[in-house]
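Every protein chain but one is kept in place in this view of the complex.
Labels run A and B following the written order; every chain starts at residue 1.
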Amino acid sequence: MSNHEKEPMFSARNLKLLTGPIGTNNPITIQVLGICSALAVTVKLKPALVMALSVTIVVAISNVVIAAMRKYIPDRIRIIVQLVVIATLVILVDQFLKAYAFDVSKQLSVFVGLIITNCIIMGRLEAFAMANKPWASFIDGLGNGAGYGLILIIVAFFREFLGSGTIYGYPVMQKLGIYSLGYENNGMMILPPMALIVVGLIIWYQRSKDRTLIENK
Amino acid sequence: MENLLNIFIKSIFVDNMVFAFFLGMCSYLAVSKTVKTSMGLGIAVIFVLLITVPVDFMIEKYVLRKGALIWLGEGFGDVDLSFLTFMVFIAVIAAMVQLVEMVIEKFSSSLYNSLGIFLPLIAVNCAILGASLFMQEREYENVVEATVFGLGSGVGWLLAIVGIAAIREKLKYSNVPDPLKGLGITFILTGLMAIGFMGFMGIKL
Partner (left out) sequence: MKEFSNRYIFIFSSIMVIAVATLLSLAATVLQPRQLKNLEIEKKKSMLESIGIPSIRESTESLYDKYINESFVLNSKGEVVDGVAAFPVELALEQKKPLEQQYLPVFLASTDTGEKVTIIPVQGKGLWGPIYGYVSLKPDMNTIYGVTFDHKGETPGLGAEINTSSFEGMFPGKQLYNGEKFVSIGVVKGGTKPGDIHGVDAISGGTITSKALEKMLKDCIVKYNDYLLKNRNQI
């Protein structure tokens, strides 16, 4: 690619950066990153959404910051600089949540802080932002955040719907009158093990659909 | 003493870092292909936790918490540095991991080589930061309780990763459906192990 040509903002390559991680390069199911929080906060949809949004913001902005600074960061302190940038953004997000979304921040508790160690962010910084321009890095960050968010929403949807009978707090099961038929909330869904199994099933589904993703040992 | 034993046993089995809180999953999934490397990583994790949790406890108590700086003088009683918690904790962890890395490189270069990139990755292992954050949230009375918690969490993590590694080694001889091979089946297995560990919830000491 010629150095004199400035790549258009919404080129095909950039679009792929956005859509790739949502499907075939999904950070959770393919890259195996960001698992921890994906499982922990998906008991209900609301915290899952807030988490997905927070992670997307942190990964996109840290990508931009590091990409903008990439030529000036000494290699010796590279990891520390990355960590400092990530930690700063996470602290800002955490402070903001405590001020404007207090209930959710209580539900997320330590997992907001754990965004710092969310491997997706560090992973994208190393794999992409250190070697690419700011705008492309921003898109890459958005894409990965979206891919992560998608899995979170799917898992949270099933866990909340089957485990509490509600969707985003709205008592769907109750309204549909299913309880009167003798149905009871699947309490297991609220507990940790089911999160793991649901993600396992999502992976199974994804790889059955796209057989190129299968790991063959 | 009874309380300490309680904390220790509970943090290994009932509030297992992997099965109850999903911390440290990334390295857990990536390194658990053989029992040997899993053991090595698990021990490194325990070691890092043993140092970072008590150190973070002291920093939290004497520097970060609201009113903690009162030992500097009366005027500092209102200072609340808790917003710096994440920064300070992760700095301590990064420094400790660097130290552990140097120690392992000196004493066992074979372990150092087999762990490869995962050694520095302990720094971003959510289990390490998570343990310190949980310790802060649970407001332990003193540094001994906090240390026991750190130790127990590490042991719990080691148990989890060695356990799944052992199963995965045997799994090579089973007929796993293609789309489930590798990552998928590991997730489901971990879920089943988590259900098993839930059986410990009723422990009474």
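Methods note: contacts are C-beta pairs under 8 Å (C-beta built on N, C-alpha and C of every residue); 3 or more make two chains touch, one makes a residue touch a chain.
Fair warning: this is a prediction, and the values are worked out from it, not measured in the lab.
Asker: Please identify which residue in B:134, B:157 or B:187 touches the non-displayed chain.
Answerer: Only one of B:134, B:157 or B:187 touches the chain omitted from view, namely B:134.
Asker: Of A:49, A:68 or A:92, which residue touches the hidden chain?
Answerer: A:92
Asker: Residues on chain A that touch the omitted chain in the whole complex?
Answerer: For chain A, the residues touching the absent chain are 43, 71-77, 81, 84, 88, 91-92, 95-96, 98-100, 102, 109, 187, 190-191.
Asker: Taking the full complex into account, what residues of chain B touch the chain not shown?
Answerer: 10, 14-15, 20, 83-84, 87, 134, 137-139, 201-202, 204
Everything that follows uses one rule, which is that only the chains that are shown with their structure count from here on.
Asker: For chain A, which residues count as touching chain B in their complex?
Answerer: Touching chain B: residues 29, 32-40, 79-80, 83-84, 87-88, 90-91, 94-95, 109-110, 113-114, 116-119, 122, 191-197, 199-201, 203-208, 211, 214-217 of chain A.
Asker: Considering the complex alone, what residue numbers of chain B touch chain A?
Answerer: Spelled out, the residues of chain B in touch with chain A are 19-26, 29-30, 83-87, 89-91, 94, 120, 123-126, 128-130, 133-134, 137, 172, 177-188, 190-192, 194-195, 198.
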